[in-house]
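Shown here: the complex without one of its protein chains, the others still in place.
The chains carry the letters A and B, assigned in the order they are written, with residues numbered from 1 in each.
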Amino acid sequence: MAPMLALQGVTVQFGGLTALSAVTLDVPEGGLVGLIGPNGAGKTTLFNTVTGLVRPAAGQVMFGDMVITALRPSRIAALGIARTFQTPRVFRTLTVERNVEAGLHTRTREGVLDAVVGSPRSRREHEQVRARVNELLAFVGLEERAQALAGSLALPDLRRLEIARALAAEPRLLLLDEPASGMDQSDMRAVMAIVRKIHAAGIALLVIEHNMQIVMRLAERIVVLDLGVKIADGTPEAVERNASVIEAYLGQAVPVP
Amino acid sequence: MSVLPQHLLNGLAVGSLYALLAIGLSLTYGVLRIIHIAHGGVYMIGGMLSLTLLATLRLPPVLALATTVLVCAGLGVLFERFAYRPLRGANVIVTLISSLGLLLAMENLARIVWGPVPHSYPQFLPLRVYTLGTIVITNLQILIVVLTIALMIGLQWVLRRTNLGLATLAAVQNARGARLVGINIDALAVAIFAVGSGLAGIAGVLEGLYITSVDPSMGAMFGLKAFAAVVIGGMGSVVGTILGAYLIGLVEALTAAYISAGLRDVITFALLVLVLMVRPSGLLGRRIERA
Partner (left out) sequence: MLDFLLGPYALTLLMLISINITLAASLNLITGYAGQVSIGHAAFYAIGAYTAAILSTAFGWSFWLTLPAAALVTFASGLIIGAPSLRVEHDFLAIVTLGLGLVVQGLALNLNITGGPYGISGIPRIELFGHQLGLAGYALTGVVLAAITLTVVRRIMTSRPGTALMAVREDPLAAEVIGIDTARYKVLAFAIGALFAGAAGSLYAHYATFVGHDSFSLGTSIAVLSMVVVGGMGTQWGPVVGAVLLTLIPELMRFTAAYRMLLYGLLLVLMMRYLPQGLLGAFPARRR
């Protein structure tokens, strides 16, 4: 069976710098893949390439049987790829509720004319949106903060909100960029529980994570990048024993065993 | 006498005046991200004030020029301190509205003090006209171009060779980084406004001599076009700014000569829109990192 997401020989360059070098990678339908590597390995660049924020110099990105390399980010999102950012990018002066509502954009159709005349579609969708927003906020445990301004949330809640907003689009693939970084143990556990629930719901995940312990326990498969090159790809056990992975990390700091 | 070289020469003179104004705008935007629309008002005050100093108080030209430069520099520092500094870090629209308010205030204050009508400007330089083949050059045009180029070379020297200048360039590159390495942005802001506004004062005097009259509404459009020069040349690039200024001067001279004097401003701003559509960061500009 063809994988859901497939990068084929993707190379990304910034000026003279090669951020990704002929990276080939796939994520199966409903899979949970971890993406690790030292700082500057190109993990976030890979996310940016998949979501259309960065154009690769060579290679292509396939989603199902569609080439999505040249598409605008909003088109890619509409096809079913959602993501979060390492530093959450929420709409700060809007309420938590409205942020999730924005995430429903691709799942609703109401246009300006609908809104102005208050069409049946407009009324129907407003109902649906309200129900769906509550459902999503409950899913990530933010229902208490629905009316708060997003800019007033602390980091763990920002992460939850960003995940809820991403899930609102009903993605088939969700890319999470360090969902647990900068959080304490209990918040980390809570976020990981959410990630497992998303996985259980059948949504494929590609997760960048710095904390080796977490990623080893979480992922079914792990891909390792170093200086823009894929140096390992396999089960957590296999990757842990891989000599070049150990070397890449020893060149940096020793990871948490 | 519609020969091309003549129009180019006229464009060069006007372009020099734009350059004198544009430098201040380029630095205030480059370092502080302020769209200092009121700069045109400072230039107008330079023209009007020197008129009073020369015609009413009968000061010697050198003294009048020096006083004008000092007052304009002081005005710029005043604006920085009381209008812009409290707004640092705020939305661009907020500083922009404040700047427009300053411009309105200056323009109308000038209308109250000097009356709304144009005044003829004392020509303290005896006019000399040189002919080179079919081209007519005045000593004033030579003065404007040479003085501007000298000032620009001086400014480049300050920017590249002094601590203050290097700090300025560093801040243009990366405002946050400059603050981190201990550059005092407040002191830098004062210096930039003083120098930029002083140059605007000089431009006001030269414009008075060149056009032979000054009036309270001479600043707004002139300042806008100088800003257009900055944007066309590329924000954060001093050379680009000067290039943009001369480009506008030339385009205006050619439009007035070959198309229609009435369309001069239209063509200038159409050029601005066009350049930005093709090159969003101007001809020589790089994308500016946002602080």
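Here, a residue touches a chain if its C-beta (ideal position, glycine included) is under 8 Å from a C-beta of that chain, and two chains touch if they have at least 3 such contacts.
Nothing here was measured: the structure is a model prediction, and the numbers come from that model.
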- Task: Identify the visible chains that the left-out chain touches across the whole complex.
- Result: A, B
- Message: Going by the contact rule already stated, which one of B:Leu4, B:Leu125, B:Ala187 or B:Ala270 would touch the omitted chain in the full complex?
- Response: B:Ala270
- Which is it among A:Ala166, A:Ala180, A:Val195 or A:Leu218 that touches the chain not included here? A:Ala166
- Item | Positions on chain B contacted by the hidden chain, ascending | 29, 33, 35, 82-83, 86-87, 89-98, 100-109, 111-112, 116, 220, 224, 227-228, 231, 235, 260, 262-263, 265-266, 269-270, 272-273, 276-277, 280-281, 287-288, 290-291
- Quickly run down the residues of chain A that touch the omitted chain. 51, 53, 72-74, 77-78, 82-83, 85, 89-94, 98, 101-106, 108, 110-112, 114-116, 118, 122, 125-126, 129, 165-166, 168-169
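The criterion applied here is as follows: only the chains that are shown with their structure count from here on.
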- Geometric centre distance via CA averages, chain B-chain A, whole Å: 49
